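Every protein chain but one is kept in place in this view of the complex.
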Amino acid sequence: MANFSAELKKQTKYKAFLLTKRIVEEITQNTYLITFEEDFDFLPGQFCMVSVGDAGLTRKPYTLGRLNKRELAISVKIAGKGSEYIVKTNEKLNVLAPLGNPFIPESNNGAVIVAPSCLAEGIHLSERFDIPLIVASKTELNEKFVKKFKMRVFVGNDEYLNLLSELNHSAFDWIFVSGSRVMEELAVKNMPNKVVYVSLNEYMACGIGACKGCAVETVHGIKHVCTDGPVFRGDNIWQVQRHSD
Amino acid sequence: MANFSAELKKQTKYKAFLLTKRIVEEITQNTYLITFEEDFDFLPGQFCMVSVGDAGLTRKPYTLGRLNKRELAISVKIAGKGSEYIVKTNEKLNVLAPLGNPFIPESNNGAVIVAPSCLAEGIHLSERFDIPLIVASKTELNEKFVKKFKMRVFVGNDEYLNLLSELNHSAFDWIFVSGSRVMEELAVKNMPNKVVYVSLNEYMACGIGACKGCAVETVHGIKHVCTDGPVFRGDNIWQVQRHSD
Amino acid sequence: MASSKTLRLRTPIVIASGPGGFGEYLNVDSIDWSYVGAYTLKTITLHPKVGNKPPRIYATDIFMINRIGLENPGFVGLKKILDSGELDVLLSKVPAILSLGGDSFEEYVEITRLVKPYLDKFLAIEYNFSCPNVHHGGLSIMSDREEWRKLLKAIRKETDAFIIAKLGIESGFVEEMAKIVALEGWNGVTVINTIRGLIINSEGQVLLGGLSGPALYPIALRAVYEVRKVLPDIFIIASGGIYTAQQAKEMLQFGANAVSIGSALFQNEYVINKIGKEIVEFLKSEEKQ
Partner (left out) sequence: MASSKTLRLRTPIVIASGPGGFGEYLNVDSIDWSYVGAYTLKTITLHPKVGNKPPRIYATDIFMINRIGLENPGFVGLKKILDSGELDVLLSKVPAILSLGGDSFEEYVEITRLVKPYLDKFLAIEYNFSCPNVHHGGLSIMSDREEWRKLLKAIRKETDAFIIAKLGIESGFVEEMAKIVALEGWNGVTVINTIRGLIINSEGQVLLGGLSGPALYPIALRAVYEVRKVLPDIFIIASGGIYTAQQAKEMLQFGANAVSIGSALFQNEYVINKIGKEIVEFLKSEEKQ
C-alpha cells in the first residue's frame, strides 16, 4: 500500500488509437501475426487493450510488438470470441495504448523466449536489444516466419525443457520469457542460475490500474499486472531454489 | 377455470419434426415464404413452434400453411434474431407441431385476408375452402407470388380500409384475418356486419398450454392463445358496435 | 421435528414448477421420461387464480421475464384432476412433486391440510414462498421474518411429508433463510426462484415480472454453494438458468441434490434428454470410481 501515491504519480496519458490491419498471417495453428498501417510510440514490454465490440465485456490485453524496427504489430492466439474477433474483423481495431511498464534490461547480454502468441513482442525485443529470439511452440511454425525473422524454434515440451537447461548453463545474463503461465513457471524453475523475466497474463478488466482485478501474488505481496508489470522478475513470482555452485 | 380439466383432456400428442428447406422466396421486403421437403398432418389455423437454437430463448410460433394442397410451408417476417435464423440457416429446422386448434368455418362462404407474413396460411385456407385470398401489405409484393397464386393485393393503409368497408357490405358470411394485432383490430372494428375471425399473436414460451404466458383478455375472461386459439372470433376480443340495420 | 423421510429420485433431474405446467410436456413425443426424477407441478393455491393481465412474458437473448401471476385452478381444480384420475397418466410415467402457494398464513396451512389425502401420489411438497408475481403472499409472506417462521412451524406441524421450501434471494441472504427452514425441521430447499425484473417489450408495454433463464445461473450456483456450506444435510434442488449438462454437473458438484429445468424447456424441450443422458452417464462413471 505504501506506493499507492507513487502509483498515482506514475500514471501517464493513454490514448485510444484506431488501427488498420495491414497483414494477418498465420504463425502456427490458431495463432496470427497482425501488422498495422498506423504507428504510435511505446517501449518493449508494454501492452495495449483491444476493444472487441460486443464480442466481449472487456477490452482484451495484447503485448505490443514491432517488426523490422518499424511496423507496429501484435500476435494473437484465438482463445475465444474476443481474440477471434480481433483476428477476423475487417473493421479498424480500437486499441488503448501504451499500457504497463517498459522492460528495461540491465544489459544487452540476454535472450528472449516467446510462445507463438507473443511472437510480435519477441521479434521486437530481439531486434531492439540485438539478442537471440527463441520460439517455444506446441505445434510446428509456419515456415515463412522462421525464414523471415532470425529465430530458433523448439517444438514440444521435451525440446523446451532441453532448451531451458541449455540456457541455464549459457553465458546470458538474463532471459525474458513471454507465453503461458505454465511456460513461464517452467522457465523460472528450470533456469535457477539466470535472472528470468516473465510477462504475466492475469485477467484484466481496465488495464490502467483502476479496477484492481489483475492482482498477482508476488513474494512482496499483491501486485497489479497492469501497473506494476506486466513484466516481473520470475523470482518475485515463484520461489526459486538457487543452486549453490 | 371451469374448463381446466376439459383443457387437459383436449391435449393431443405433439411431435418435433426436422424439416429440410426446399425453397426460400421473398414475398415482400423482409418477408419470406419457406417450403419444406417433408410433410405432416395438420389443419387450417394450427401453428408450430420453431426452434432457433441459440438465436432465442424460446421456440418461435409460426402458422402452418400448405401450397397447392400439398407442400408444407410457413411464411416468415424477419422481426429479430429468431426469425432471421429461420430464414437464413442452412440447417434443418426443428419444429414442434401441430399446435393449437383448427379453424373450422361454419360455411364455405368466406374470405381470408392475410399480411405477407401469414401468406402461407392464407394460401392454405384459400385453397382448402375454395375462398378468395386477399393480401394486405405495407409494401409491394414480389410479382411472382401475385401471379403464381390467385390473390388480390392491397398496399397501404387507405387501401386496406377501403377493402374492409367493401367486405363489410359484401355477401360473405365470414372473414378470416391473420396479420398484426393492429390489422386484426381494424378488421374487426371496420366490418361490424361480418363474423370476423382473427389469429392472435401473443408472446409464447411453450406453445402447448404449460406456461400460461400467452394469455389474452377476451370478453369471456382470460384465454390462452396456444390452447384456446390461436383463432378467435373478433367480437370475443374487441367490443364491436353492431350497426342496427 | 423433522420427518425422517428421505427423497430418493431415480435421477437428479426435476422439471421446475411453472414452466412445466401441469404435465403438458408429457404430450411432447420423444422426451425420455426415465431421465426425469420428478415433475414439479405448477404452484396450486387454495383459491383459483386467473393470473395477471397480459402481456405476461417477454424474452431477450439472456433472460426472460414472466408475470403469469400464479394462474392455477386452486385446490378444487387440483382435487378434480386427482379424483378423476386424470393425473394418473403423468404419474405413471414420472414421479411428481406438488407445489403449493398461498396469499396468507391461513391459506398455506389450509391447503396443506386439504392435500393430505392425496400425498401418497407425490414424492414431496414444494412450498413456493418466493413468487414475485402475486400481490399478497409470495414476496410479502417472507417480508415479516417472524411471521414466516411461524408459518414454517405450522406447516411442519401439519404434515409429515417431505417438505421443501422454495426460496428467492431477495427476502434476505438466502443461506440465512435456508437456516431458518432447516431449524424448523423442513427437509429441503429449492434455490432459487426468479428475481424481480422489469422489461419493456417490443410494443412498449412494461412487464414487471420474475427474471429467469441464463442470467440467473451464476447467482443460483452461488446460492447452492452458500446454502450447502451452512447446511451439510439439507436436500437442495438447484433452480435457475440451467441449460446444459455441464451446468447441471456444476450444480451437483457445489452441493445440489437435484437440478431443476425450467426456462430451458422453452428453448427446446429436448434439453431434458440431452442433460439427462449426460448426467446419468456422469453419475455412473462417478459410482465406478
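As written, the chain order gives the labels A, B and C, with residue 1 at the start of each chain.
Just so we're on the same page, a contact is a pair of C-beta atoms (placed from the backbone, for glycine too) under 8 Å apart; a residue touches a chain by one contact, two chains touch by 3 or more.
On a predicted model such as this, the values are computed, not experimentally measured, just so you know.
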## Note on the structure
Missing chain -> touching shown chains A, C
### Which residue of A:87, A:146 or A:205 touches the chain not shown here
A:205
### Summary
The one of A:96, A:114 or A:198 in touch with the missing chain is A:96
### Message
Out of C:62, C:89 or C:230, which residue would touch the omitted chain in the full complex?
### Response
C:62
### Summary
Touch assignment to the omitted chain, from A:58, A:142, A:170 or A:193, lands on A:58
### Summary
It is residues of chain C that touch the chain not shown, namely 61-63, 65, 139, 143, 169-174, 176, 195-200, 208, 211, 214-215, 218-219, 221-223, 225-226, 250, 254
### Hidden partner interface residues of chain A, rising order
1, 4-5, 8-9, 11-16, 51, 56-59, 81, 94, 96, 202-206, 208-217, 221-222
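Following the convention adopted for this analysis, only the chains that are shown with their structure count from here on.
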### Query
Can the chain contact pattern be summarised as a line, a ring, a star, a complete graph, or none of these (other)?
other
### Query
Given the contact rule stated at the top, which pair of chains has the most C-beta pairs in contact?
B-C
### Query
Roughly how far is chain A from chain B, going centre to centre by Cα mean, in whole Å?
59
### Query
Just curious, how far off is chain C from chain A if you go by their C-alpha centres, in Å?
49
### Whole-Å gap separating chain B and chain C, where each centre is the average of the chain's CA atoms
35
### Multi-chain contact residues (two or more partners), chain B
none
